[in-house]
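All protein chains but one are shown in place.
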Amino acid sequence: MNNAFRWPIRIYWEDTDAGGIVYYANYLKFMERARSEWLRSLGIEQTELKEREGLMFVVVRAEVDFRTPARYGDLLQATCEVAESRRASLTFKQDIVRGIENAGADPAADSGVLVTGRIRIACLDVEKFRPRSMPEAMLQEIAGWRKSLNDG
Amino acid sequence: MNNAFRWPIRIYWEDTDAGGIVYYANYLKFMERARSEWLRSLGIEQTELKEREGLMFVVVRAEVDFRTPARYGDLLQATCEVAESRRASLTFKQDIVRGIENAGADPAADSGVLVTGRIRIACLDVEKFRPRSMPEAMLQEIAGWRKSLNDG
Amino acid sequence: MNNAFRWPIRIYWEDTDAGGIVYYANYLKFMERARSEWLRSLGIEQTELKEREGLMFVVVRAEVDFRTPARYGDLLQATCEVAESRRASLTFKQDIVRGIENAGADPAADSGVLVTGRIRIACLDVEKFRPRSMPEAMLQEIAGWRKSLNDG
Partner (left out) sequence: MNNAFRWPIRIYWEDTDAGGIVYYANYLKFMERARSEWLRSLGIEQTELKEREGLMFVVVRAEVDFRTPARYGDLLQATCEVAESRRASLTFKQDIVRGIENAGADPAADSGVLVTGRIRIACLDVEKFRPRSMPEAMLQEIAGWRKSLNDG
């Protein structure tokens, strides 16, 4: 996980609820932000993917464990790792962790994991709303990123 | 205001923030729900308006006073009145009030007004994103509704 | 599932995203609304539970399959069934289904299931944020409701 893509998330009032903590569904927003930014970091803009290729991504499954609540003002990170890659779907392992500096060498020591998720997205044809393979260049981009993570 | 269209709004956790009250931007969601339901009550479905007529509504101005906060569990009403009607725009007077039964005869006694708003929406051409007149039938529907309010 | 608690959900603009469909995290809001209303139907107000008993509920795990997207204007139902009940936690089976009238006799015919979820909530002490047993009366209320479902 320490080599995962990481994106900072600051908690604002909009994210919290009257229980004093972040409303549970909002962690899924944070995970989506990280996926969008990870794609952007690979040079993939979803708007272009839609206009040029007629493709869009939708989430088909989410499995999320909420361990420790975040609160107003917290500075978190949403991580993003590809756990499984197919031609028309991607499964991400995503965590919400506290702090910027906790990418230590020992994963077990990363005690600041607030939320863990496993999110599967499907690549769909915009018109037919049916699964369609991602473009070859994109699949290679993702494969290359995964390889660099493992090598790193 | 007592003859205004009224739509019930129950406050859930998603609507509140860690201050213990409804997050201010969410009252604008409630007002939009009431506008959608008011249009629906006139037989106007925005999806059909888009597909058949190539028209959509966007909010161009919002003026909102937040007087008294709502909290989790409250049962409110969002009201909807047309304050001004033009060919390509509508200005609504909208309140968020407490309780279902407070449509008394004396407006001054309606002490349960939590939020008051004045919202202007424009009718746009979906493609050009430019103002375009609402369909004649819709304008007449709205004029008829306003007349019935004043007569009632 | 046909005997499950059901709560109507109308889709507004706030619920959708630029993909033209309901934003995935928002289905978790709908499920929370159904849980809140199910508790309310049992005479349990979460605000009172917090003030009188010092208890609150938090979601600790969510497992959600997004099968078919909902769109602006759709009238859905969020269902709520207790799959597992312990002293300090409840696991719900929750679906988002299309239409009001699809509670037919044949579950297999209930083809309008858009989203299925399994949501676990924990009962926490408000101060210590540690698991604490629900009040005995509440546990009995829930057991009674489950029995009536099976008998029904």
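A, B and C are the chain letters, set down in written order, and residue numbers restart from 1 in every chain.
Rule of thumb we're sticking to: a residue touches a chain if its C-beta (ideal position, glycine included) is under 8 Å from a C-beta of that chain, and two chains touch if they have at least 3 such contacts.
Computed from a predicted model, the values in this text were never measured in an experiment.
> Among B:Leu42, B:Val64 or B:Val82, which residue is in touch with the absent chain?
For the chain that is not drawn, the touching residue is B:Val64.
> From the list B:Ile21, B:Cys80 or B:Met138, pick the residue that touches the absent chain.
Answer from the full complex: B:Ile21 touches the omitted chain.
> Tell me, which residues in chain A touch the chain that this view leaves out?
Chain A touches the chain not shown through residues 10, 12-14, 29, 32-33, 36-37, 45-47, 71-73.
> Quickly run down the residues of chain B that touch the omitted chain.
19, 21, 24-26, 28-29, 32, 56, 58-67, 69, 129
> To test your reading of the contact rule: which positions on chain C touch the chain that is missing from view?
For chain C, the residues touching the absent chain are 13-14, 16-21, 23, 25, 71-72.
To be clear about the criterion, only the chains that are shown with their structure count from here on.
> Going by CA means, which chain is nearest the middle of everything shown?
So the chain nearest the centre of the shown protein is C.
> Among the chains here, which has the CA centroid at the largest distance from chain A's centroid?
Of all the other chains, the one whose centre lies farthest from chain A is B.
> Give me the rotation angle that lays the C-alpha atoms of chain B onto its copy chain C, rounded to the nearest 5 degrees.
To map chain B onto chain C, rotate by about 180 degrees.
> Report the inter-chain centroid distance for chain A and chain C in whole angstrom, where each centroid is the mean of the CA atoms.
25
> Nearest whole angstrom, what separates the Cα centre of chain A from the Cα centre of chain B?
Distance between chain centres: 36 Å.
> Mind pulling the residue numbers of chain A that touch at least two other chains?
If we look for residues of chain A contacting two or more partner chains, we find 19, 21, 25.
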